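Right, subunit A next:
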Amino acid sequence: MLEVKSLSKSFGGFVAVNRARLGVEKGEIVAVIGPNGAGKTTLFNLITGVLKPENGKVLFKGEDITGLPSYEVCRKGISRSFQVVNVFQRLSIFENVQISVLSRERKTWNLFTPSAKLAIKETNEILESVGLMGKKHRTTGLISHGDRKVLEIAMALGGNPELLILDEPTAGMAPEETSRCIELIKDLSGKRGLTLLFCEHDMEIVFGIANRIMVMVRGGTIIQGSCDEVRCNQAVQEAYLGGSDVCSM
Partner candidate 1 sequence: MDFIYTIIPPRIMSQIFVGLSRTVILFIVASGLSLILGVLRIPNIWHGSLYMVGAFMTFTISTAFGGGSIGFWMALIIAPLGVAFVSLIAERGFFQHLYEREHLMLLLLTFAFSLVFGDLVKMVWGMEYKSVPVPRVFQGSVHLFGGQPFPLYNLFLLVIGPVVALALWFFVNKTKIGKISRAAAVDREMVGAVGINVSWVFGIVFAIGCLLAGLGGALVAPTVNVSLGMDHTLIMEAFLIVIIGGLGNIWGALLGALIFGLAQSLGILIWPQFGIVFPYAAVIVVLLLRPTGLLKSTW
Partner candidate 2 sequence: MLKGTLGGMGRIGGGAVLILLFLLPLFLPRFYIYLGSTILLTGLVATSLNLPLGYGGIFQFHHAVFYGVGAYAAALIITKSGLSPWMGFVIGPLTAACLSLIMGLICIRLSKLYFGMLQISLGSLVWIIVYRWYSFTGGDNGIHGIPLPRVISSQNGAYYFTLFVTLISLWVMYKIIKSPFGSALQGIRDNPVRSAMIGINVKLHQLVVLIVGGFFAGVAGSLFVVVDTAVFPDMLFWTLSLEILVMCLLGGWFTFLGPMLGAAIIICLRTFVSGVTDYWTLPLGILMMFVIFFLPNGILGYIEEKLHRGLIEPTIKES
């Protein structure tokens, strides 16, 4: 479904992403892992149009979407959540998700019908599925960090995506929030049939949910393979897992 070929990006002299490659099949859950600074978020930014790559290609469902601006990438069917929470802090939870739905329905050019009357059912459905229904009128500036990360996902769902990209979805969450989030992610894949691409630091989560794992180090892709393949790979062990033999586990 998604193919990343030899993507590169540098800032000044610093090479952030170096000929990275990635493949995601329909219905899969793929995780990207790597040490801090490996370029995971930059890779996601390149795929989703937040940054423009210097070299390489991004193909989605066969179509070349390299370098397209974010809003067009979204229209093609890719949605994303951010590592640093990016929500509309002055608006309520309901309004945050509602705008996402309205955008998908191309209604943002409607200048006269009151928003309050539109997209209520769809928005409520999404809020229900992520468990934010009870707090939907709270202003986002005032809710907990964990709830905000979930809101991020909810907003991404508003676009009814085929591919959902999650950038460190459980970062900064308390343990119970984390397990709730993992259940949500499993639901999204299992019940909704979404294709998922995410990056995480928590190895338990990664090895627990992912079908395939891609490992990034210093901007480049070392390997992409199944959990076992990655665990036993020499280069990965040296660069990331500490060098000890974890294959025997």
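Note that a contact is a pair of C-beta atoms (placed from the backbone, for glycine too) under 8 Å apart; a residue touches a chain by one contact, two chains touch by 3 or more; residues count from 1.
In picking the candidates, the idea was that all candidates are chains of the complex that A comes from, given by their letters.
In this text the structure is predicted, and so the values were computed from the model without any measurement.
Q: Would you mind pointing out which option among 1 or 2 touches subunit A in this complex?
A: Considering all copies, subunit A is touched by candidate 2.
Q: Spell out the residues on subunit A that touch candidate 2 in their complex, using ranges where they run on.
A: Where subunit A meets candidate 2, its residues are 48-50, 69-71, 73-75, 79-80, 82, 86-91, 95-96, 98-100, 102-104, 107-116, 118, 137-138, 155-156, 158-159.
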